[in-house]
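One chain of protein is taken out of this complex; the other chains stay put.
Coming up: chain A.
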Amino acid sequence: MAKKNKKKVVRPWCWYCERDFEDEKVLISHQRAKHFKCNHCNKKLNTAGGMAVHVMQVHKETINTVPNAMPGRQSVDLEIYGMEGIPEADQIAYLAKQEDGDNNPASKRPKFDGGSASVEFSAEDLQNQLAQHKAMMAAAAAPAPAAAAPPPGMPTPPGFPMAPPVPGAPGAHPPNSGPYPGQFQYPGMPPAAASVMPAAYSQFYQPRPPQPFGMPPHPGMPQGGPPPQFPPYGQAPWPPHGPPPGAPHNMPPQHHPGFAPPRFMNGPPPPGYPLPPGMPPHMPYGAQGLPGGPPHPMHGPPGPMAQRPPMAASPHLPPGSGPLTPTGIPSSQMNHGLRQTSHITSSPDATTLAAAASTAVATSSASPAPSSAPVAPASTASPSAPPTGASAPADAAVNKTPLTNAAAKKESVLVYSNNDVSVEEVRAALERYRFKPKVESS
């Protein structure tokens, strides 16, 4: 249903600094305190002009800019009070910006232009996506059982036929590209790793709803088949904490038969297809290249790959992870498609997953550290210390860091930034503090 008008009323906002407020009263008190306050005597005036006059008369000085105002909005001459007096043009520009803000990059939905390959993601966007993805994955990973913990299995496919489609994929391989060559690395992955996929796969899906599942609406999708199937994967069927590891196994088989053929039949889908969620170029990779046949081999590559994406923060590619790293997010996309096929063959091996998980945790502790400067080392350090018992919250902490940093617009450094776990929980999980109940038959 087209929701034409903004269903929400626009919150009062300050023309001087473009911040918005709960209501006009708060806005006015903000203006008085921040913009209309005399620097000498702290007297709060009612307008910028009033403040200028006061400063002139009482302190014998002239001011011609409004304190704490954005460049271009510092005029002392405009009589702004609350929301009154805001020039029409600025009001429109602000509203337009709000609209844009609503369709934020994370949703990817509007950005998808069916056939065009114009998915040009800047390195930053990719990093943001990766960070958000990691965070979501971590959020999913944390509650999920250990078996599912390993970084989402890279869609096995990489090595596959994907190669051909890849080049064709929307040109958006910018910073992350190089992926193509890298993708061929996949085949080298140990087959055992493949088993990692299914469970990991489920991991992917939980956090992903906003992103991957933009696919269905995507006009570019050549295949009618996949889209309908995507939603189930991405959203509904996957309970937030992931169906028990067994679940992934269940799901794919059902979907697989239906899913794979349409998906892979298309071979190299038109460029637009791969990137529905707006994933970086790699997306097409996974989506397209998976022929129904090769699924088996797919299991191989994903293993190691699986570990990479979640761990490496986009700026830092763990050695050997090559193209995958920046495309951590895309990988998940890829996994989606791949997952289907892999299920045909085997079920993930819990031990492999667990092993992968711990490696993942270890690596993740190292890699994100350099990327997010002030806070990361702090929270990264805590994950390294605790043993696997704490790896879930720790992983969340590590992964949350890039998200927090990426998302924090003010660049102020939150000393403790993990929003999901309290300091006490992190501490109580440590070996040293962990409560070991006495073994009593009770």
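To be clear about the criterion, a contact is a pair of C-beta atoms (placed from the backbone, for glycine too) under 8 Å apart; a residue touches a chain by one contact, two chains touch by 3 or more; residues count from 1.
We take it that contacts and distances are computed from a predicted model.
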(request) Between "Asparagine synthetase [glutamine-hydrolyzing]", "ATP synthase subunit epsilon, mitochondrial", "mRNA export factor" or "GPN-loop GTPase 3", choose the name on the UniProt record of the chain that's been left out. (result) "mRNA export factor"
(request) Spell out the interface residues on chain A facing the chain that's missing from view. (result) 68, 374, 377-386, 397, 410-428, 430, 433-435, 437-438
